[in-house]
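The complex appears here without one of its protein chains, the remainder shown in place.
Order of writing sets the labels: A and B. Residues in every chain begin at 1.
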Amino acid sequence: MENKNVPNNPEEKKPQTPPKKPAAKPAAKRPKLPDVKDDPFPMDSWLIYGIAIIGAFIFGVAAYKELNPEYKKYQVEFKKLIEKKFGPEAAAKVPMGVQQIWIKDLNNRVDRCITCHMGYEWRGLEGEDVPEVFRTHPDLDGLIAKHPFKDYGCTTCHGGQGYATNMKEAHVIQKGKKVRWLEPLLGKEKSKEYAFEDWQKMPLMEINCNTCHRHNDSLPGTPYINLAKKLWNEKGCIACHKLFGEGGDIGPDLTYEGSKSHEMFDIHAPYYVIKDGKPVPSGRTIAEEMRRRGLPLSVFSWHLLHFEEPKSITPTSTMPNFGFNEKEKRALTMLVMSWKKVNLPAKYIPKAGPISTSEKATPEEGASDTSATTEDTTSQAKELTYDEALAKKGEDLFDKKGCTACHDLDSRKVGPPLRDVALKRDPEWIKHMIMKPDSMILHDPIAQKLLEEYSVPMTNQNVSEEEAKAIIEFLKKAASEKK
Amino acid sequence: MSLKERLYKVWRALVWTFDPADRAEAGKAITRNFWLHWFPPRMTKRSLSWSYSLWLGTISWVLFVILTVTGVVLMFLYIPSVERAYWTIKDLEYSVSWGWFLRNMHRWGAHMMVAAVFLHMMRVFYTGAYKNGVSHAARREINWTVGMILLVLTLLLSYTGYLLPWDQLAYWAITIGVKIAESVPILGPKIKFVMAGGTELGQPTLIRFYALHVMGLPLAVLLLFSYHMWRIRKDEGLAAVEQFRLAKKRKDLQIDTSGEEPVYSTPWAVRRIVLVSLATLVWVMFLATFLDSPLEEPADPSWTPNPAKAPWYFLWLQELLAITTIRTPWFTINGGFVGGVVIPGLMGLAATVWAFLDKSPAEATGVWFHKSRTVQNIVFTLGVLFIVGLILFAMYFRGPNWKVYWPWAWPELPEII
Partner (left out) sequence: MSDVKKKRREVLKNIGRLVGYGVLGGVFAGFARSLWPNVLYEPPKRFRLGKPEDLADGVNFFPEQRLFVFKKGNEIWAISAICQHLGCTVNFVQLPEPKVLKVGNLEIKEEWEFHCPCHGSLYAGDGTIYAGPAPRGLPWYYLEIDPATGMLIVDTSKEVEKGWKFKLA
């Protein structure tokens, strides 16, 4: 609705009278009506045209942004590459504009990675001379034949934001303005951030492999996850942690640990260090500890610290310090973080049986299984004397130190039942076993034999000598109360 | 007649009302053009000046038009389903040509409109423009009340639109909003139940909000806006003209009558409207080009972003809710009721009836900060500062767990990996 005060046709032009400025008049008198052509706001036209020009400039910027998306230069580049390698005919077939893989059956997943990574299924672009962004996806005939692009897309394995069509948001690079997306690209950069030795193999991707393959005992190409599953069995984690309703209830249920929200990890809580077997505040928060070690502030880092020493995060935790090495910590972190709640359509559920857990003993087995390592059993009738108060303290400790995770008095759990132990072994042996299980396993034949039988080594729970004495008193009491 | 002449005649027939040749045509144009017929043939120069009205009403209306146009286009591209809504927004951002621009214009336009309508209300208050001066026919209090309703409708429009992206920002902001509604005594839970279409936010909520956002509320705004404009005619123009009427009636030479000169509505007022419309459009385009709308993670009822905040225009209510909840060993004050209902309710009620209770003299009509209204201007300003202060405080100083932080010292929250 622009006004047309200036006629378009020259015929229409009338001699204009110069605008008369109405002279100041007495207030009460009505001013004379001006001519309709007298412009009361002479600046307005110029303002309109000026703003229109500003508007044109802004629109120009917007149009430039719209018509020059980041991916365009990759597509132009790729076309050139194809022309050079396979000739103009092949280059003409290179599609332009946003390209996507849409997988209706897999919860409507949309992956637009191929808008830039155009060479993903072009054979003949495998070489080192091809820029990495355009290179053919490795193992097209092996892994990809089993997981075709059109059924799995890209982000199912690689992570990242499939919808995005610019690198920062697609790869979820959290520098500068935050990208609001929870699954970053598990590529080389991420693996490097966590200082993986083999970052070039993008080990973090194994998390996504195991999200679907969690029930496979081992999987080719996932060394970390395989190691973690081995550790899971060896260390008897199932004694304390539940998976799908099976396992102990001393520790938290880990079935969907990977789906736990990052908001639930308080990284500003104090970080503890272990002094004389007791956790004492380090004066740093968990976040500060992560920064000190050059780790990103993340749930992943939280798990790394937690596997290193559970009490450093939760001082009251009864989870033992298993003394995992760097690789094992990473492997286990990846394992628990891969346990996500996902809606897999039936045809995507991988074949093969459930993850094998350490052979679980039935109560009958446990009850009948006390004779295995009893060569040095002393007489059952041996008189046992114990200090009632100390035994009470020992009972508390037995629970607090997490012994109950693996041991029961009367039945076999991860470790042997302990009702008789005070009768079978002398207190010194028990003390050593409690305080230095690692060295016992190395040097003591009975401990070695027990390990052979139970396959899970006893863990060091940072028990002091005082405490060990109390626990032994408790075990004596238990033995004397035997029915 | 040559073809050129004939074409020119047709052209003139279409546009002459915007370009009258003489006074008679300028008068006739008003009755002959549908779009002009609610204007008087002439207005005073002061009514049309920048400094009197600041043109905030026109700006609000232009924003409404921009929102309608972009909104209609967005309706072709958006799917109001909890499974698809978020992803259609992602498509707007990444794959639809100009989708980002449309969405940004719509989002920033909406924020601007809330601000413009509120500022318009402030202008009307400070100029005493809800007063009738010496006019016998004017009932400007009615238009003030209509304006208050339009302000509430604008807030509701913005609020219902806030949910539609179905991301974490939307989901939790609306959760908080619905909770505030729930704290109304007796009816609260029922209001919440009807608003959400259930006990929690889900598909019924989304479709309800969508229907209100694209149909119910815009229609209500359109009807009330038409009435709002019609009333200006019936109230004998903007309140600024009361100054001239007063001067004429009392022959008072002290009253400032500059700007009494008549201006033809067409073409001169129309041109100014075009100017304001264009400037508003360009401003919104500027924001849309250089500022991206937020879009957080897809809505997930299982985790709340920390802190979760209501849309900015409701933030002051959220803050009030937090600070009016008082627990003592003897009694507990329900912040939801006091902060969410009593205080804003009383403030709204006071503002609405104010126009009927204001007994300042006729000279205070249609003039900025008249000295006879100093006290009420101060009270009103305190009210505005109260709201703005709470909003700013909640926006910049409330960090995780609704604790007070310096804006630059917010604790960082962890990523997943």
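General observations
One rule holds for everything that comes next: contacts are C-beta pairs under 8 Å (C-beta built on N, C-alpha and C of every residue); 3 or more make two chains touch, one makes a residue touch a chain.
Keep in mind that this is a model prediction, so the values were computed, not measured.
Annotation: of B:L278, B:A364 or B:L390, B:L278 touches the absent chain (contact as defined above). The residue touching the chain not shown here, chosen from B:V15, B:L54 or B:L77, is B:L77. Note that of B:W98, B:Y227 or B:W354, the residue touching the chain absent from this view is B:W98. Counting the whole complex, the residues of chain B in touch with the unshown chain are 69-70, 73, 76-77, 91, 95-99, 101-102, 278, 281-282, 285.
Looking at chain A, the residues touching the absent chain are 2, 6, 45-46, 48-50, 52-53, 55-56, 59, 62-63, 66, 97-100, 102, 104, 112, 140-141, 145, 148, 150.
Keep this in mind: only the chains that are shown with their structure count from here on.
Centre-to-centre spacing of chain A and chain B amounts to 43 Å, using the average Cα coordinate of each chain. On the side of chain A, the complex with chain B involves touching residues 1-9, 14, 22, 26-28, 31, 33-36, 39-41, 44-45, 47-48, 51-52, 54-55, 58-59, 61-62, 65-66, 98, 100, 108, 110, 112, 159, 163-166, 174, 180-184, 186, 190, 204, 207, 261-265, 267-268, 287, 296-302, 337. For chain B in complex with chain A, the residues that touch the partner chain are 8, 11, 15, 18-23, 25-26, 35, 42, 45, 48, 83, 87, 90-91, 93-95, 97-98, 100-101, 167-168, 244, 247-248, 251-253, 255, 257, 260-264, 266-268, 270-275, 278-279, 281-282, 285-286, 288-290, 294-297, 300, 302-306, 411-417.
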